[in-house]
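Every protein chain except one is present and positioned as in the full complex.
== subunit A ==
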Amino acid sequence: MKKVIVLGATSAIAQATVRLLAARGASLYLVGRNAENLEAVARDASTRGAPKVEFRALDLNDCEAHASLVERAWQALGGLDGVVLAHGVLGDQDESQRSWAAAELVLRTNFLSAASLLTELANRFEAQKAGTLVVISSVAGDRGRQSNYVYGASKGALSVFLQGLRNRLAKSGVAVVTVKPGFVDTPMTAHVPKNKLFASPEQVARGLLKAADARKNEVYVPGFWALIMLIIRSIPEPVFKRLKL
């Protein structure tokens, strides 16, 4: 990945990924909501060695704007060969249960806007028969749990969408990499008490790029989540529905 668009570039995982990409000499197009913060990430990236960094402040929930956004990024970097899609919200399960508006926002941000952007980008990558799409999903999408099924559903839908996209793009030589982090110590989880299962954004970013380099299909980062989720997925539903998870 030498010309990369990063969606949700001010998120902690994206920032850590941007640093690694910058050090490798990749050109970057950064998208996020807050222009001032985006500029801080952009300057960090160019000081660390990215030959070209551009950024654009945009609310990605505005799906109408996606086509022109991708076009601009394409122009700015003279084409794209990599995508890191990292935007997303955790939401609040209780609120999502009380109010559809809250639930819809989670689904819109994590799934609909991602699907819209990926449609735009996948078509271009398919046409040029090259490129790598790296998308941050979540272990939460592997099985719905009462404590966060709205977030889980948005990420589950995203994972399934990516499966289909991978299936479609395989013949064009475009890699679709689904990254499933477990708990990550970021501002998004600042309110959650930390334990040994938490990984740092840097750790996730390294795992993400390793998977992208190897053109992996689906990876759990850190890897031990593969085992945890295997167990969680294999609990029979009659038992699972009684668990407090």
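The criterion applied here is as follows: a residue touches a chain if its C-beta (ideal position, glycine included) is under 8 Å from a C-beta of that chain, and two chains touch if they have at least 3 such contacts; residues count from 1.
Just so it is clear, contacts and distances are computed from a predicted model.
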**Request:** Between "NADP-reducing hydrogenase subunit HndA", "Alpha-ketoacid dehydrogenase subunit beta", "FAD-binding oxidoreductase" or "Dihydroorotate oxidase B, electron transfer subunit", choose the name on the UniProt record of the chain that's been left out.
**Result:** "FAD-binding oxidoreductase"
**Residue among A:K194, A:R215 or A:K241 that touches the chain left out of view** = A:K194
**Message:** So one chain is hidden, and I want to know which residue out of A:A14, A:V41 or A:L118 touches that hidden chain in the complete assembly.
**Reply:** A:V41
**Asked** If the missing chain were put back, which residues of subunit A would it touch?
**Response** 34, 36-37, 40-41, 43-44, 47-48, 187, 190, 194
